[in-house]
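Only a single protein chain was left out; the remaining protein chains are all shown in position.
This part shows subunit A:
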Amino acid sequence: MKIKIRFENFSLWFGERQILKNINMEIPEKKVTAIMGPSGCGKTTLLRSINRMNDLLPNVKTSGKVFIDEENIYEEKQDLLALRKKVGMVFQKPNPFPKSIYENIAFGLKIHKFKNIKERVIKALVDANLYEEVKDILNQNALTLSGGQQQRLCLARAIAIEPEIILLDEPASALDPIATAKLEELIQKLKKDYTIVIVTHNMQQAARISDYCAFMYLGEVIEFGKTEDIFVRPKDKRTEDFLLGKYG
């Protein structure tokens, strides 16, 4: 099993407040890895340190390293645009651009200078299980789609530019159960081509879709391992308490 992302003594501060504490974790390639934990435990921050989106916030400090394919992405010379092209992201709330469905996907493709834009847009929509629903309305504004469709469009937008890793930040939290089921099915389908890291505070979801699982609490990764091991035989008392619903 190949390791795609590796955290090495990674810590992160917002101003004086330490959000991530000495993270060490190895995320395998082409698997779904879930990060779960109670609200405010730092799971979204951990996710956003993989594509360095935390850099957008003021007063962020980091120490330690994060490797993708054995290259430290916190090196001074790291090209952030290349990193973010390689590491796609889908956010908590669907956020398609206020443009047409077609243009939502074509935009990134054009800027990254891909050829055959039209075929690629269609392929991305097909891969995101969305094409059948939108094939006749490609020129319609994306904001007219339902929440679940918007979220799959955001996934299509992310995979169109051929990333290797996809980060999902509680992608189903704004969706109804049916839309959630469709999205989870899609995630299962995508893991044969992509390394997927998903943040969720919903442990059933983590159990359903992930191969590996990390439990975070107060900025630390308490436990990391195969999902079935974590759910059946948690080693740490805090993980067990979380799984029993003692904090949410």
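Following the convention adopted for this analysis, a residue touches a chain if its C-beta (ideal position, glycine included) is under 8 Å from a C-beta of that chain, and two chains touch if they have at least 3 such contacts; residues count from 1.
Just so we're on the same page, contacts and distances are computed from a predicted model.
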- Note on the structure: UniProt lists the protein of the undisplayed chain, choosing from "Indolepyruvate oxidoreductase subunit IorA", "Transcriptional regulator", "SigE family RNA polymerase sigma factor" or "Phosphate transport system permease protein PstA", as "Phosphate transport system permease protein PstA"
- Note on the structure: Only one of A:62, A:95 or A:202 touches the unshown chain, namely A:95
- Where the complex has a chain not shown, which of A:20, A:138 or A:154 is the residue touching it? A:154
- Query: So which of A:1, A:56, A:178 or A:232 would be touching the chain we can't see?
  - Reply: A:56
- Message: Please identify which residue in A:6, A:65 or A:85 touches the non-displayed chain.
- Response: A:85
- Task: Tell me where the left-out chain touches subunit A, residue by residue.
- Result: 51, 53, 56, 58, 80-86, 88-89, 91, 93, 95-98, 107-108, 111-112, 143, 154, 157-158, 161
